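With one protein chain held back, the other chains of the complex are shown just where they sit.
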Amino acid sequence: MATKLLALSLSFCFLLLGGCFALREQPEQNECQLERLNALEPDNRIESEGGLIETWNPNNKQFRCAGVALSRATLQHNALRRPYYSNAPQEIFIQQGNGYFGMVFPGCPETFEEPQESEQGEGRRYRDRHQKVNRFREGDIIAVPTGIVFWMYNDQDTPVIAVSLTDIRSSNNQLDQMPRRFYLAGNHEQEFLRYQHQQGGKQEQENEGNNIFSGFKRDFLEDAFNVNRHIVDRLQGRNEDEEKGAIVKVKGGLSIISPPEKQARHQRGSRQEEDEDEDEERQPRHQRGSRQEEEEDEDEERQPRHQRRRGEEEEEDKKERRGSQKGKSRRQGDNGLEETVCTAKLRLNIGPSSSPDIYNPEAGRIKTVTSLDLPVLRWLKLSAEHGSLHKNAMFVPHYNLNANSIIYALKGRARLQVVNCNGNTVFDGELEAGRALTVPQNYAVAAKSLSDRFSYVAFKTNDRAGIARLAGTSSVINNLPLDVVAATFNLQRNEARQLKSNNPFKFLVPARQSENRASA
Amino acid sequence: MATKLLALSLSFCFLLLGGCFALREQPEQNECQLERLNALEPDNRIESEGGLIETWNPNNKQFRCAGVALSRATLQHNALRRPYYSNAPQEIFIQQGNGYFGMVFPGCPETFEEPQESEQGEGRRYRDRHQKVNRFREGDIIAVPTGIVFWMYNDQDTPVIAVSLTDIRSSNNQLDQMPRRFYLAGNHEQEFLRYQHQQGGKQEQENEGNNIFSGFKRDFLEDAFNVNRHIVDRLQGRNEDEEKGAIVKVKGGLSIISPPEKQARHQRGSRQEEDEDEDEERQPRHQRGSRQEEEEDEDEERQPRHQRRRGEEEEEDKKERRGSQKGKSRRQGDNGLEETVCTAKLRLNIGPSSSPDIYNPEAGRIKTVTSLDLPVLRWLKLSAEHGSLHKNAMFVPHYNLNANSIIYALKGRARLQVVNCNGNTVFDGELEAGRALTVPQNYAVAAKSLSDRFSYVAFKTNDRAGIARLAGTSSVINNLPLDVVAATFNLQRNEARQLKSNNPFKFLVPARQSENRASA
Partner (left out) sequence: MATKLLALSLSFCFLLLGGCFALREQPEQNECQLERLNALEPDNRIESEGGLIETWNPNNKQFRCAGVALSRATLQHNALRRPYYSNAPQEIFIQQGNGYFGMVFPGCPETFEEPQESEQGEGRRYRDRHQKVNRFREGDIIAVPTGIVFWMYNDQDTPVIAVSLTDIRSSNNQLDQMPRRFYLAGNHEQEFLRYQHQQGGKQEQENEGNNIFSGFKRDFLEDAFNVNRHIVDRLQGRNEDEEKGAIVKVKGGLSIISPPEKQARHQRGSRQEEDEDEDEERQPRHQRGSRQEEEEDEDEERQPRHQRRRGEEEEEDKKERRGSQKGKSRRQGDNGLEETVCTAKLRLNIGPSSSPDIYNPEAGRIKTVTSLDLPVLRWLKLSAEHGSLHKNAMFVPHYNLNANSIIYALKGRARLQVVNCNGNTVFDGELEAGRALTVPQNYAVAAKSLSDRFSYVAFKTNDRAGIARLAGTSSVINNLPLDVVAATFNLQRNEARQLKSNNPFKFLVPARQSENRASA
């Protein structure tokens, strides 16, 4: 029932940095005693009017161990994913396309005001107001907190493909380990419902409406909204075709306000694919990429763009200040509340056009997002990583210290090996585009690209996921005293020295390395 | 075994604001796949010499999903609920009556000193000292942390009725999900023991003494207390009648010191019921109510009351300072420890005489308590809400973002509807006084009062529980762009506008609204 503003609560989370932790639940007994991992494709597909949603079975043993559910939505041109919320936090990666998304934070103000009245036929003038609308583009990570209503829309020609990880063992979820979608509209089954029965539980009773309004009696809704029966029927999705589904086509497209000068830039989106392979070589492309990113970041401030272009130096100054003290903006008249959760950054680009964290032009690149980059992740307890590897380049054996990792291949294919605590190979195979592999916490993993460009996104179940490398400079082996290495591995000191120092690379090993060795 | 002061630990929690989180455990697989919720009455009743304890079966599916145990204690005049502690935090709501309660915080000083020697017959003079004793009254929420000894006493004629929620999935509980009461005295079964067997576990072995001293051998206790066998027998509850139970009658009443001028005020308690129905109309009553609250709040400082009345302005000043920096009192000579956990506020009034958070004279009122009002709740990870609705007034469909809610009806009856993620009605029925209904996290719920005054208390399993409203001003629907609403619900723009703006109320919708609509 009614209560304090959640917004207040959230803002405190951010102010105190670490106030509101979502920790994770452990799997049940034996759920992580996996003999064999598999690179899995989605096993179910639900078509909608405007696209489709594919899901991986969350009861699969490797997802049960990791405590997550994976799904992939495809939105055609002018398609709207209808608003819904989840009982667990979600991290969404935009594999392809551009568009708009929105979230509704209870208690936050409606800060977007339509410039003109949206309808003039009637006597009174109506000016629509709503909460912030955001732009997303390929390579973005979008963070959706538990219970927060989320929608997205594709205004471009390229289909949008969005891969979503739901962390069902997050302590933000007080229900059981079944991923649930609560749709605000429609008359279609929520995408994970079909797995409920398999999970051993009894399926929740037959549904007649499928959205959260359909279960209320008409009179309740008529009173609550003060509208007529016709509108209530629509609300409850009564006379609606079930085939419309979770993603609907919008005839003529949505008209959503957004700061000017934007539309032009997003037309570029679909051109990215063909020139990706050589993008490290082409410096100008990179600059464009990072400028694009910067520009998008500025959108967060929602000031008219034309003002922006005036003084670039001033811009830089502002940027710096903002970097160190987000949430302490000096603009007068704003209260602390609006400056915190209500304006929190909800997306970050980690795609190929972002500035990488680990980069070796001969091997590949890696970009991560943690709660240090995107503070809202502190609340979700999730992070992510985007990587790409050149042909035959490898990333060295390593393990996740404090997280499970769900690797989803975006492009190309690679050979991966995963080893458990008993030294057994639980995976030795190919991971190809569109498949997902779970690497449980502390399991050792290594990979070598089989394609000219293998790229992936890895979702991690900790907002500050860390890894320990087992080979190369600054690796675990490297950090042990030489004598300990020699005694541990039963090696001569000069052999131990080789083990410690022969590989001069930190994480990404170029193909040459192995070729050199072979020819040596 | 022995160790650092817990007090120190607790004080750090408070100082650091967010140091000691209690997070919650998820239910086990499928435990929240509820097809049908029920408005439940207590199903067991244990009579005691001075009152009775009623319990709801914690193995009931809806309580298992919420991870809580509910019980209700009734204390007659001069009845003492004997000291006990629990393996999980408790939130107690005083449905009726006034009295005293105490908690024992290990490591905190004995700050109450009896003014005279309590016994003069013997040669040496004995001056009793003990930890703080608190007053409670109708409408109070009392927060009892895990493992902290708690007792309460009714010194008035009106029976005390106290409803207690135990959060057994709190991570403060490191034992399993069985609510446990550890009694310091007596020879009676702890109230949740009978459910233990049902839970599938083997019942813990036959008991001969039932309190935590009864399991020790006599010589251990003789040594530990340095007392004779007779006293040890009493300690172990040996020759005691089992019927005495958890609540005992105190012949002649307890003599407990407490600041002066207090007794008089509490006589009013039993008069509250008859004038409750019109309390919003009668402004003077309200003022009295809030003054009473202020006065009680001042008791927390434990200064002689007569000093207080002197300068009211001074009083107000002090109040303000205290508000912003509780725990940083300027009184010299006090150390940081005593100012923090040892003097932490443990109760707050959210009853009809408190100042409401949401108020509509034609519809009703709602008052919440979160860890922002009562910081000790940050540690318990619980909050609560008290509400009352006029006849035919409703609260709009909404859902709990981050908590389960256990609604206990205090007075009157209402029709409630609860909807799950599949759009199914899992509850559509009446909730009447004395019954409890669980509304799981994210499930949609709405209610309409069927009585002149329906009132309830809702316990929430998060210290900053938040809700999202689905209808009315500033609701989720309201915060979506008009075009998104239209496309989502397949509505014309002018219909979407009605959906967004027809209901001008925020949470509580007066009866008129529905009558108007009907007649329109």
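Letters A and B mark the chains in the order given here, with residues in each chain numbered from 1 onward.
Keep this in mind: a contact is a pair of C-beta atoms (placed from the backbone, for glycine too) under 8 Å apart; a residue touches a chain by one contact, two chains touch by 3 or more.
Everything numeric here is computed off the predicted structure, so don't read it as measured data.
In the complete assembly, the contact with the undisplayed chain comes from B:180, out of B:61, B:77, B:135 or B:180.
When the missing chain is restored to the complex, the residue among A:38, A:258 or A:478 that touches it is A:478.
Annotation for subunit B: contacts to the undisplayed chain at residues 1-9, 12, 16, 18-21, 23, 25, 28, 80, 82-83, 85, 87, 102, 104, 106-108, 110, 112, 114, 118-119, 121-122, 126, 128, 130-131, 133, 146-149, 151, 153, 169, 171-178, 180-185, 189-190, 193, 196, 199-217, 219-227, 230-231, 234-235, 237, 240, 244, 248, 250, 254-257.
For subunit A, the residues touching the absent chain in the complete assembly are 17-18, 21, 23-36, 65-67, 357-358, 366, 368, 370, 372, 383, 385, 387, 394-405, 407, 417-426, 428, 440-442, 444-448, 456, 458, 460-462, 464-472, 474, 476-484, 487-491, 493-495, 497-503, 507-509, 513-514, 517.
Please note the rule applied: only the chains that are shown with their structure count from here on.
Subunit A and subunit B have Cα centroids separated by 39 Å.
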